[in-house]
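Omission of a single protein chain aside, the complex is shown with its protein chains in their original locations.
Right after this comes chain A.
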Amino acid sequence: MADELILLDVHVSMFGMRVRVALAEKGIEYEYREENLANKSPLLLEMNPVHKKIPVLIHNGKPISESLIIVQYIDEVWTGKSPLLPSDPYQRAHARFWADFVDKKIFDAGRRIWTRKGEEQEAATKELIDALKLLEGELGEKAYFGGDKFGFVDMALITFYSWFYTYETCGNFSVEEHCPKLVAWAKRCMERESVSKSLADPKTVYEFVLMLKKKYGIE
């Protein structure tokens, strides 16, 4: 039975990258389609009419949206190899909690760092650093958030690593200075082919942001 898999995505999206990492971890082949968010494809609008956002995974014509929901779907369908979540319910809840934390705390603060200036930007920078410090605390001495195996929380957070350069440059700070262990963890994750092949280059992300800033008149 040949599965038809299409991923509607944007190269620099940290949410799309999560799905790419998950698919790569499982060794699943799929068709990648780059979306232009200023001119969304009819397929995207049809497959995600509620949010009209990427990523959307289309599996044999059926769409799944929201990156963490897609990752869990992938884990539940392709059970044979590389489990992305732990098998124990308590460990799974723990993983879901921290992935949810990443979703709630990192994206919004990060976005404000490159879209605002002055006090607002400073406040957003502080928020981001505080959140990263909490995550670093949670990581502790473990190799990965999942323990000795790369897993759900690692996947949820590592994709933001490609955006660190943008946040640091716009906000004038260094993540490594505040969270050296977290950066060490990120470099460890980057040694995995599934991650290094899926993440966008930080400079590419920065150029994309500069383009957006120019387009929307954000200084």
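Quick note on the criterion: contacts are C-beta pairs under 8 Å (C-beta built on N, C-alpha and C of every residue); 3 or more make two chains touch, one makes a residue touch a chain; residues count from 1.
In this section, contacts and distances are computed from a predicted model.
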Choices "dolichyl-diphosphooligosaccharide--protein glycotransferase", "Eukaryotic translation initiation factor 3 subunit C", "Probable glutathione S-transferase" or "Presenilin" - which one is the UniProt name of the chain not shown: "Probable glutathione S-transferase"
Listed residues A:L43, A:L134, A:M190 or A:L210, member touching the removed chain: A:L134
Residue in contact with the excluded chain [from A:E31, A:E46 or A:D100]: A:D100
Positions on chain A where the hidden chain makes contact: 50, 59, 62, 64-66, 69-70, 72-73, 76-77, 89-90, 92-94, 96-97, 100-101, 134
